[in-house]
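Following this message is one structure expressed as structure tokens.
Missing here is one protein chain; the remaining ones are kept as they sit in the complex.
And now, chain A:
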Amino acid sequence: MTTSTSDAASRFSGRQQSPLQRLQGLLHSYPWVSPLVILIVSFIVFTILNPRFATAGSMGLLFQQTAIVAALAIGQTLVILTAGIDLSVGAIMVLSMMVMAALAKDGGMPGPLAMLIGLALATGAGLLNGLLVTRINLPPFIVTLGTLSIFTAIALLYSGGSSIQASHLPDFLNALGNGFSIGGLRLTWGVLLVIVMYAVVGFILSQTAWGRYVYAVGDDPESARLSGVPSKRVLLQVYTVAGLLYGLAAWALIGRSGAATPNAYPQANLDSITAVVIGGTSLFGGRGRLVGTLIGALIVQSFAFGLSLAGVNQQYRVLATGILVIVAVGIDQWIRKVK
């Protein structure tokens, strides 16, 4: 009995695989490989189109432009790993930013306190999303579509629709826009914060039990529950942590844009989803790596940056991003067929 099955297994594992099957297997184990290849190829192409692309100065600018969407995409990755989607990322960030700025300017609060309250508000907003998803069992798409409107409206009502300029804000709130240079490479504290966020969340996802629960809940919530994973609690925590991460992005955005504007970054939601999807994380949950999201965010921004350096109409960036999204989801469908 056992000998015959192990014979079958050795025949199975020893069978010839076509190069295409081997590629499929590789992408299945390392879903971030294909976005990495796209990133490298696009870097080479943009450098050929305009050699200024590959300079340290350009890279510093590219990193600064990528920082905000990259920060939002961390929370988005957590939510998508649980087979959810978060359409309220931008709205939570903007609301949190407006609260931080108004508390400091109109409320006269010290910068760190205003920042912490804004951060707590963003965390609470994420918790609200999580409660609606886990307690009332509403689909994440509907919950966050609703809270997208709610938070956007509150941000506009609260701020009266007007921006608060950096000059009216304490240094602490603007600090993430400042930076330092290594050679010709200029980095801001905001870029550094985002790198630290990736390192910490990446560590948690890959090295701790909680990270495994996120994957398990996204892949098969019922099996996870039967195995003893507190599925609902993990889901609630994911939305709450995502809210906290959007709050940190809000702080970085004040420094980046030099003002707190209630209609800042309107395309944040779709950009963050695009980065996650291009980065190889499956919209069906349970599959993907955070490093892929960082690569995905870099791809989207390097397209924008590279094409503008090459003097190409910006609409081609939008076009190229659209094609990439469809290709990325197509690849995901294909590699999920590995049996």
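We take it that a residue touches a chain if its C-beta (ideal position, glycine included) is under 8 Å from a C-beta of that chain, and two chains touch if they have at least 3 such contacts; residues count from 1.
The criterion applied here is as follows: contacts and distances are computed from a predicted model.
The unshown chain of the complex is recorded in UniProt as "Sugar ABC transporter, ATP binding protein", chosen from "3-oxoadipate--succinyl-CoA transferase subunit A", "Sugar ABC transporter, ATP binding protein", "3-oxoacyl-[acyl-carrier-protein] synthase 2" or "Spore gernimation protein".
Within the full complex, the residue among A:L26, A:I142 or A:L226 touching the omitted chain is A:L226. From the options A:F46, A:F151, A:Y215 or A:W251, the residue with contact to the chain not on display is A:Y215. In the full complex, the hidden chain is touched by chain A at residues 1-2, 4-6, 8-9, 29, 203, 207-210, 212-213, 215-216, 218-220, 222-224, 226-229, 286-287, 338-339.
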